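Structure first, then comments.
The complex appears here without one of its protein chains, the remainder shown in place.
As written, the chains take the letters A and B, and residue 1 is the first residue of each chain.
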Amino acid sequence: MHANRSLELGTGLFVLLGFAALLFLTTQLPSSGLKLGRAKQSYLVTAEFDNIGDLKVGSPVTMSGVRIGTVTAISFNPKDYKAEVHMRFDNEYNQIPDDSFAAIQTQGLLGGKYIGLSPGGNDQFLKNGSVIEQTQSAIVLESLVNKFFASYSSRKGSEDSSSQSADTQKQAESKK
Amino acid sequence: MSDGSFLGAGVRRLGATAIFFGRLLAQCVPSLARPRLIVAQIYNTGARSLIIIMLSGLFVGMVLGLQGFQLLQRFGSEDFLGSAAALGLLKELGPVVTALLFAGRAGTALTSEIGLMRATDQLTAMEMMAVDPMRYVAAPRFLGGIIAMPLLTAIFGVIGLFGAQLIGVQLMGVDTGVFWSQTQSAVGLRDVTEGLVKSLVFGTACSLVAVYEGYNAEPTAAGVGLATTRTVVASSVLTLLLDYVLTAAFL
Partner (left out) sequence: MTDAAPAAAPAADTVIDVRDVHYEIGGRPIFTGLTLTARRGRITAIMGPSGTGKTTLLRLITAQVSATRGQVLAFGTDVATLGQQAVYELRQRMGMLFQNGALLTDLSVFENVAFPVREHTDLPEPLIRKLVLTKLQAVGLRGAAGLMPGELSGGMARRVALARAIVMDPEVLIYDEPFVGLDPISLGVIQRLIKQMNQALGITSIVVSHDVQELSAIADDSYLLSGGVVAAAGPPAQLRASDSAAVRQFMTGSADGPVPFHYPAPDYLAQLLADE
């Protein structure tokens, strides 16, 4: 019978330890871990983008580098062919001007995407259900590179042709 | 010719194991009416494996810290030590090493216990008393193993992480704040659940193998020994195979 007691004690300790470890791993460790206790009150804001790149549900929304909310849903609006992004802002950040500018940015050079807000100047603030009008889409790396090469070659081409025409002019003049 | 019969024997054994699994599952629900038995088995498989899991977790974590630091240093990314160690532990090393250790310590204990009961006619005596040994002996051990595994894996992971931190921060000079903040941003809930799902699957597989081998051991001393060996081998191979399948599935 004493063996019974120590068995129950040992098992209880083991299960407690295991659950503590589980709790730690699921709440403390991950960046978007399970939130314990009352969920922070938040309000819903939406914005539309031409291109969201690889922005994901759960991506952060920041202002001046401080995280103020999370992307909660992404959908496609077939009426104006834009991506509709739903975000939840923490209630404590309730003084964001409603003409603020939302841009999809990249963490580091090749990191994940997030939404960065730049404050506007209005004294009306974003509230539950507000829509952010001014947005900037994600910068897609390939189109950036293409643009660079395209502008480089067109500039080079116009330089060549202008130097060519300058040469022919010189030649023409020298011939006179 | 011999290859054919070897394959045939292997397939037969697989079938026998599957049938056994089915019967075992059927007995799991009625077995839940005996929580005392299951609790005793959680102690048997889990609590008694705690020391070895914690020790191994510590050393694996420390090795990760050491090795990881050396490797990352080559690329100038020592700051990522926390993330590397955490992800490695949570997704791969934690579940797999815990499962292998489980097979060696708890799996063999289960097999030899049940095998000994088979050899001393205890299982037959139960059948003669019209008690289904599957319900009384096999199912509680199976359930105990499944419950213990994720808990053991979680403990392994946490202690391993602290082991990595011990080496990385205390020994190698990585900043504590950087270590933990990098870890937090790199690890997502999805990674943690991946590791836990793996540990559940491994737990099921290893417990099944251990109980099966014990139940079907030859009723002699030599037979029990052979069955114990088979448990370790089969559990290990199965764990590594399932690890690949699950890793691919999660990608």
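In this text, a residue touches a chain if its C-beta (ideal position, glycine included) is under 8 Å from a C-beta of that chain, and two chains touch if they have at least 3 such contacts.
In this text, all values refer to a predicted model and were calculated from it rather than measured experimentally.
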Inset, instruction - Name every shown chain in contact with the chain that has been left out of the document. - result: B
Inset, instruction - Write down which of B:18, B:125 or B:222 is the residue touching the left-out chain. - result: B:125
Inset, instruction - By the contact definition given up top, give the residues of subunit B that touch the hidden chain. - result: 116-117, 120-122, 124-131
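In this section, only the chains that are shown with their structure count from here on.
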Legend entry - subunit A-touching residues of subunit B, taken from the complex the two chains share: 39-40, 42-43, 46-48, 50, 86, 90, 148, 150-152, 154-155, 157-158, 183-189, 191-193, 195-196
Legend entry - subunit A residues within the subunit B interface of the complex: 7-8, 10-11, 13-15, 17-19, 21-22, 24-26, 28-34
